[in-house]
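Heads up, one of the protein chains got dropped from this complex, but the rest are sitting where they should.
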Amino acid sequence: MSTSALVADAVSSFKANGRIVIVGASLAGLRAAEALRDEGFAGKLTLIGDEKREPYDRPPLSKQVLKGWVPADHTMLPRSREIDAEWHLGIAATGLDRKTKNVRLANGDLIPYDRLLIATGVRSRPWFNKEEAKLKGLFTIRTSDDAEALQKALAAKPKRVLIIGAGFIGSEMASVCRELKLEVTVAERADAPLIGALGGVIGKIAAEMQRDHGVDLRTGVSVEKLEGDAARHVRRAKLSDGTTLDVDVVVASLGSLRNVEWLEGAGLATGFWGVGCDAGCRAFDINGVVTDSIFVAGDIARAPHVLYEYQFMSAEHWDNAVIGARVAAHNMVSLEPDRRPHLLVPQFWSGQFGVNIKGTGVQSFGDEVVITQGSVKERRFAAAYGKRGRIVGAVTFNHGKWLEYYTALIEKSAPFPPPSPGYDVPTDTKPVPAEFPDVRAPTELPTVVLTGHDPTDRGAAFAPARRR
Amino acid sequence: MRIVFDLNRCLGYAQCIPLAPDVLKLNGEEAVMYDPNPDDSQRQGVLRAAASCPVQAIMVDFADNGKETKS
Partner (left out) sequence: MADMTPEAAWAAAMAYKNRPNPYPFFDELRKTPVVHVGGGLYVVTGYRELLALAHDPRISSDTRRLKARRDGVEGNVSEYGEHGTMINSDPPEHDRMRRQAMRHFGPPDSPYVIADMEPLIQKLCNDSLDKIKASGKRRFDVVDDYGYPVPVAVICKLLGVPMEDEPKFHVWVHDFMAGIMDVGPDMNTEEGKARHERGVTSAEAFANYTAGLIQGYLKKPTDCMFSKLVNEDGPDGPMSVREANINANLLLIAGHDSTVNTISNCVMCMLRTPGCLELLKSRPDLIPGAIEEALRMQASVQFFPSRSATHDIEIGGTVIPKGSPVHLMYGAANRDPLRFPNPNTFDPARQDNQHFGWGSGIHTCFGGPLARLEVNIAFETFLRRVENPRLVCDPPPYRQSNVFRGPEHLLIDVDGIRN
């Protein structure tokens, strides 16, 4: 038999009889399952998720759910088709045995696999002080249960809300608080909101937006202590600027931790930034050898990206989960030369303070920024980021229809600054340093991070924040 | 019903919102906010809204579409 006939045989045999296990039953897991069936996979499909609920969409949790418009359990994800899978919901995976090819569950069950997809995503970084973390009225937000609890707390009209961390989610929550006419303080360690993702120049605009809407924004400030009352409910926060705030609700929006603990001992390239995989979603082992049967998708994946010097990119983005899942699914039932790369220009959106902020590319890869269209004062503009004379990212504020023009420029590594538009030219069109913080400086963890060239993550340079 | 917006695709054309204004709202001039699991009584408006999107950013569950089951 020729090699290509052998390969075709192996693929069709696997599609008919193989066993695929997907660990992680949220957005990436669901879309991978749908894609597998679309690809003609007819074998046994198992999905394992530690949350009890069927897959649901998370972005609405920090917006319409928190606002009280939509109940927290009301964001079930639509499906494109029947999946015909065995579901284990409300049970965590606790270990992976690559020799026997089994996933171990919290209840002791062993789930065998021929091919595995890791899609266990991230969880909220908890408050750093374990005792204070037990206080009532202190929240993190990731799951629908979190959102339900926080929604109730906000609906009870607290006197002041304290949000710790002004990343995208923290800022969105502050915006919702103001829409609910609640007093809100935002404490951000870095010099500006969104600074890790968009740099200080744009961060300054984000800070003005917050203050224009009545947010008590404190930058360069960390929260050193939380104190509770006799009922162990949080009542006071001591800030590093020497002030003490009376607060009834505290939300710690400190970024994410990748759910890699269950993979300890499995010999995969796991670390702080997730599971290292190739551009076709195949996981690397701890020595940098690519595996055949283990794939990664979603928030937990870090994969090399051709547009960014092949650095391993970790992206907590919605479309990274959806499209990565689809590519992983295709590659799980394909062999060379039919495998495809997962190469996405990262995109994000954030609705806050009446402004739709959209981004494309990796802004933090750039060192210069220039306003290319519109008016900063009116919060309607586009800005481009450049590195060594090439465009690497862009952001729009209420100017989203222009974003794909910049995406096309990024895909081509077009010159920076981009050509000026034919109209609506900003008053100042000189590129300036983008003012991204030193990677070692304490700041919120941005949602897209380039983590160097080491597949195994050991070299990934991240210094946890030193408390002042 | 179950719907989800691909908010990366969404550019704020807002062609959809007036066709199902109970379910779809515009926050500011460009950011759409929606009820991901609207009541079945909203079906006609939601289907009209989904068809209206120039970038097809609105996904409706296959069971809500009246399509044949893909299996």
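In order of appearance the chains are A and B, and numbering begins at 1 in each one.
Just so we're on the same page, a contact is a pair of C-beta atoms (placed from the backbone, for glycine too) under 8 Å apart; a residue touches a chain by one contact, two chains touch by 3 or more.
Bear in mind the structure is a predicted one, so any value in this text is a computation, not a measurement.
Only one of A:A133, A:V306, A:A408 or A:V432 touches the absent chain when the whole complex is considered: A:A408. Although one chain is not shown, part of chain A still touches it, namely residues 372-375, 380, 401-402, 404-405, 408, 419, 421-424.
Interface residues of chain B facing the missing partner chain: 13-19, 21, 25-29, 43, 45, 47-48, 50-52, 54-56, 65-66.
Here is the rule we go by: only the chains that are shown with their structure count from here on.
Chain geometry summary: the mean Cα position of chain A and that of chain B are 24 Å apart.
On chain B, the positions that touch chain A within their shared complex are 2-4, 6-8, 10-13, 27-31, 33-37, 59-64, 69-71. The touching residues of chain A, counted against chain B in their complex, run 37, 57, 59-60, 63-64, 69-70, 74-82, 84, 317-319, 322, 347-349, 351, 353-356, 358, 398, 400-401, 403-404.
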